[in-house]
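Structure in structure tokens, see below.
All protein chains of the complex are present and in place, except for one that has been dropped.
Order of writing sets the chain letters: A, B and C. Residues in each chain are counted from 1.
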Amino acid sequence: MALCEPLELEDYGVQVIGEASPPKWHLAHTTWFFETFLLKPFVADYRSFNPEFEYLFNSYYDGVGEQFPRPERGTLSRPTVSEVMAYRRHVDEAMRLLLDSDQAQVRDRVVLGLNHEQQHQELLVTDIKANLGLNPLRPAYVGSMAGTGEVPSVPMAFTEYSGGIAQIGADGGDFRFDNENPRHRVWLDDFSLANRLVTNAEYAAFIADRGYESPALWLSEGWRWRREHSVGAPLYWREVDGTWFEYRLDGEQPLAPQLPVTHISHFEADAYARWAGARLPTEAEWESVAREHRVAGNFADGVLHPLPATDPGLSQLFGDCWEWTSSAYTAYPGFEPLPGALGEYNGKFMSGQMVLRGGSCATPAGHVRASYRNFFYPPDRWQFTGIRLAKSTNRS
Amino acid sequence: MALCEPLELEDYGVQVIGEASPPKWHLAHTTWFFETFLLKPFVADYRSFNPEFEYLFNSYYDGVGEQFPRPERGTLSRPTVSEVMAYRRHVDEAMRLLLDSDQAQVRDRVVLGLNHEQQHQELLVTDIKANLGLNPLRPAYVGSMAGTGEVPSVPMAFTEYSGGIAQIGADGGDFRFDNENPRHRVWLDDFSLANRLVTNAEYAAFIADRGYESPALWLSEGWRWRREHSVGAPLYWREVDGTWFEYRLDGEQPLAPQLPVTHISHFEADAYARWAGARLPTEAEWESVAREHRVAGNFADGVLHPLPATDPGLSQLFGDCWEWTSSAYTAYPGFEPLPGALGEYNGKFMSGQMVLRGGSCATPAGHVRASYRNFFYPPDRWQFTGIRLAKSTNRS
Amino acid sequence: MALCEPLELEDYGVQVIGEASPPKWHLAHTTWFFETFLLKPFVADYRSFNPEFEYLFNSYYDGVGEQFPRPERGTLSRPTVSEVMAYRRHVDEAMRLLLDSDQAQVRDRVVLGLNHEQQHQELLVTDIKANLGLNPLRPAYVGSMAGTGEVPSVPMAFTEYSGGIAQIGADGGDFRFDNENPRHRVWLDDFSLANRLVTNAEYAAFIADRGYESPALWLSEGWRWRREHSVGAPLYWREVDGTWFEYRLDGEQPLAPQLPVTHISHFEADAYARWAGARLPTEAEWESVAREHRVAGNFADGVLHPLPATDPGLSQLFGDCWEWTSSAYTAYPGFEPLPGALGEYNGKFMSGQMVLRGGSCATPAGHVRASYRNFFYPPDRWQFTGIRLAKSTNRS
Partner (left out) sequence: MALCEPLELEDYGVQVIGEASPPKWHLAHTTWFFETFLLKPFVADYRSFNPEFEYLFNSYYDGVGEQFPRPERGTLSRPTVSEVMAYRRHVDEAMRLLLDSDQAQVRDRVVLGLNHEQQHQELLVTDIKANLGLNPLRPAYVGSMAGTGEVPSVPMAFTEYSGGIAQIGADGGDFRFDNENPRHRVWLDDFSLANRLVTNAEYAAFIADRGYESPALWLSEGWRWRREHSVGAPLYWREVDGTWFEYRLDGEQPLAPQLPVTHISHFEADAYARWAGARLPTEAEWESVAREHRVAGNFADGVLHPLPATDPGLSQLFGDCWEWTSSAYTAYPGFEPLPGALGEYNGKFMSGQMVLRGGSCATPAGHVRASYRNFFYPPDRWQFTGIRLAKSTNRS
């Protein structure tokens, strides 16, 4: 609810791009999740707020029923925001009673519901950014953002890591999503990893070097995507009279060279890496390094834009930008989906998407961990995505 | 503004179908019209409210500049409704000063602007109906509607009219649109015309007789349209357990058999007429009859739904439903568009559309006349369209 | 069969654009027509050549059954050309026996079948032209074409015609298509008509004057069409180093300025006329003039390309190019389709198309007459279409 405070009422309903959803929809869908997976199964006499909402706010759970078409979520003026708020109050009230019951299965699902809610908190931020930033008036969402100013970035450097058998995936203990299981062994060859994310200045050099016009740098599908959509810069960049500007949540600003480049597709990240004589890391490489580091960085409780790297050591692993990896999103060996409709949570998307790691400036603090696997389609750009370079070493 | 009073703020921004526009857009576009065609050319020191609005609220005037894509009008949360209201006040204020100047050219354009505004008043009603009626929650726009109740309809009867040379098109005097000019002669063969519109009961008989499954009744394009869109009933009809319901602006109701069928495409009107052993009238036939009748009927100041025919004579010519004709929308002999960008008003749409006559229950009273030519594409159904049958007589 | 003689066997099967059909398909479909509408109903013991052909070679007769999808006609390598030839022999043989029976209904349908065959003879030429001319190798279909050389065209001049009541439509006697009926009165205002078709030189001046970049000259749908398809010249024109070339059936040639411009859409014809300060004629204007002239001109037994106008009087009415009119293709007053599936012949296409008149250089001699109505969609360009200008006169 706090994330929606800067919005005008009109902002709650729009859907500028098919991938994004209206804020109102997020508010209702997260409520629907608790109603569907907790109240209906565990509260004997639960009275549904409105039976039509089961259809309207089901995202993709075929096991629950039919869904309202996703690209048309922006056509629903009703229920109104105030009706959605009443829905939230209704469900919150019922949840409060259920929480007192303290059943183990309830507790586990509540934790899942909260993690689900955090995922939608991030989507709220990125979807609001699309709604405002792609509007020709480009209104700001927040006032000025500390830390995006003049501080220079540290130089890029690569650190070598020795290969061998590593273990990746969630270890026991705290909450993790189904797709992080099971923990398992992988073999890693020696590799090196950049100490920080690629900056706007570095990415602008790729553009200036005609990177977007050089087919040899691109995957075949990326090249087709680039041509069909006439892509020539990151999503929120705009060139006016030879100068680059970037829309950020504090409004459109002259491009800040020291900030990490963000809102780029996997195709762009991959082409950039090839141009730079490097590659993207695999998710196993990334995780094997990240698990040795504390989960700290610029998350959603900080600044809603990636900040410059100021520490010469390895930095920006967590927060700032989701880092595209070279790994396709598939099941870990021995993966088992959850039972029932919740089995649709992550497993059924294991086709055609790429893994991203580390969280972003829009991720709620405490939500991610080293084993956390995010996934998007290669052309997706509306998340806070970024690039960390890797290299293979000691090949013979 | 009065038409928008029943709306929730959320209703102002949505666009459920590509042909319709958000209410907010109509409010801003009609204001843009006065700003663009009156204030900018005739007020020396006029200060534009917001230069970006020239792009955002231009409907289709290439002579004025580029336009924001029509199907994406529902993605604009900004400007907000309150900003649009401020825009209206700004322009109203400037218009008030200009009106005092009383120049002839200003007066003519103001009248054009008012007629333009009336057209958008009708679109506001039909677009709001689409937004609410195609929403799965089907909210009502008004309370109960008088006159839609139990009164039976008179039987259908045909009156014969003798052919000969007729004159159609606007005669001098009051305002008329460019496309009604010039008045000109046409030859008419003898014909007969039904005394009233086709009713829901009659149309339901066409459905029951498998009219939608009989290709011989359909134009080739209509048959393809019907299959591609799985059309089997008028736009707002819905069958539940073998009973027909119709969404009206007072909410979804059991189908009232005596009311005129409405929200049907030209393809459906044409197929129905063929099934009924009749045809649609030409626009010249219609006008030659209508000019002998007073412009009176159920307009937007009455009930926002077509009412039953209770007069055994010729009725429902004006108001109730726009009547599809068999005439393609083309230029009258000697047609001259207005000079400048206003020349785009009607002339450039003379391709692929069909003429409708007589106004509807959503047309502002005083807006139409016998020579008035409305036009829509054959598949369009979201206007209050209806069917009046005609027949050729004395053929040898 | 003679029209196919210059073809390679490979040319019989391809379909370069969706509107065109493979030559093999035409050969089979015209045979199917005789089989379906004559042999099956009138020959008691007729043995179908191959029952699957009823589905494969039905063009659009819903009353006969389902049809193989039109845009996929180029995917059928089987039946082979030689099997289609056997099909033709089989049907020809059976027809020969039936013709001896000399029933009146048979005779009428045979005449219809022959006229149908002539229509497909023209389509064979234009579809072959598309297949060869849009192939990057641009092979020629015939050797050099007499008459396309250096002869200059006469200057354009307009002749005035007095209005009044005219009669158009087929008069009794010889064969005519259903859509030419019934003969009926129309009123014509005074008008004038150009003595000849617009030439390549004149059309090139329109291009040079940025006609394709001036929205005010275009119908709204035409402007959208032009932009979506990046149209900037007639279909077979190509600019190489600042010089225009035109593919003709004798291969690609430098553009001959004196020849009529051809292969232009209705949108282009309409925009050109507006640019030239004129308009297209109505079909009634055209027919009222043409019926006073002998049906003579450059038909398919002459040169397969429109020839220059060398007679200072009214010329090129018949043959050379189909002349786009400003008339939408709709039913004449009192029009009655033929009974049964043949009722689908012309009537069901009376939606969205424009009338063309006069025949072209690809029309079989003897096929057309003053009352003949051809019809195509406004964007269609692969026929030999052309422009004759008209003007309204004596307007007050």
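We adopt the following convention: contacts are C-beta pairs under 8 Å (C-beta built on N, C-alpha and C of every residue); 3 or more make two chains touch, one makes a residue touch a chain.
No experiment lies behind these values; they were computed from the predicted model shown.
Asker: Let's see if you follow the contact definition: name the visible chains touching the chain that is missing.
Answerer: Touch partners of the hidden chain, whole complex considered, are A, C.
Asker: Check each of A:158, A:245 or A:349 against the chain that is not shown and name the one that touches it.
Answerer: Result: among the candidates, A:349 touches the missing chain.
Asker: With the full complex in mind, choose from A:41, A:71, A:136 or A:182 the residue touching the hidden chain.
Answerer: The one listed residue touching the chain not shown is A:182.
Asker: Among the options C:68, C:158, C:245 or C:377, which residue touches the chain absent from this view?
Answerer: Only one listed residue reaches the unshown chain, and that is C:68.
Asker: Among C:4, C:43 or C:76, which one is in touch with the chain left out?
Answerer: C:76
Asker: For the chain that got dropped from the picture, name the residues of chain C it touches.
Answerer: 8-16, 24, 52, 55-56, 68, 74-81, 131-132, 134-137, 139
Asker: Need a quick check: the contact residues on chain A for the chain that isn't drawn.
Answerer: Those residues of chain A that touch the unshown chain are 60, 62-63, 165, 182, 184-187, 189, 191, 215-216, 218-223, 266-267, 279, 282, 326-328, 330-331, 333-334, 343-344, 348-352, 378, 392, 395.
Basically, only the chains that are shown with their structure count from here on.
Asker: Return the chains shared as contacts by chain A and chain B, ordered by label.
Answerer: Shared contacts of chain A and chain B: no chain.
Asker: Based on Cα centres, what is the most central chain?
Answerer: Most central by this criterion: B.
Asker: From the mean C-alpha coordinate of chain A to that of chain B, what's the distance rounded to whole Å?
Answerer: Chain A and chain B have C-alpha centres separated by 46 Å.
Asker: With chain centres taken as the means of their Cα atoms, state the distance from chain B to chain C in Å.
Answerer: The mean C-alpha positions of chain B and chain C differ by 36 Å.
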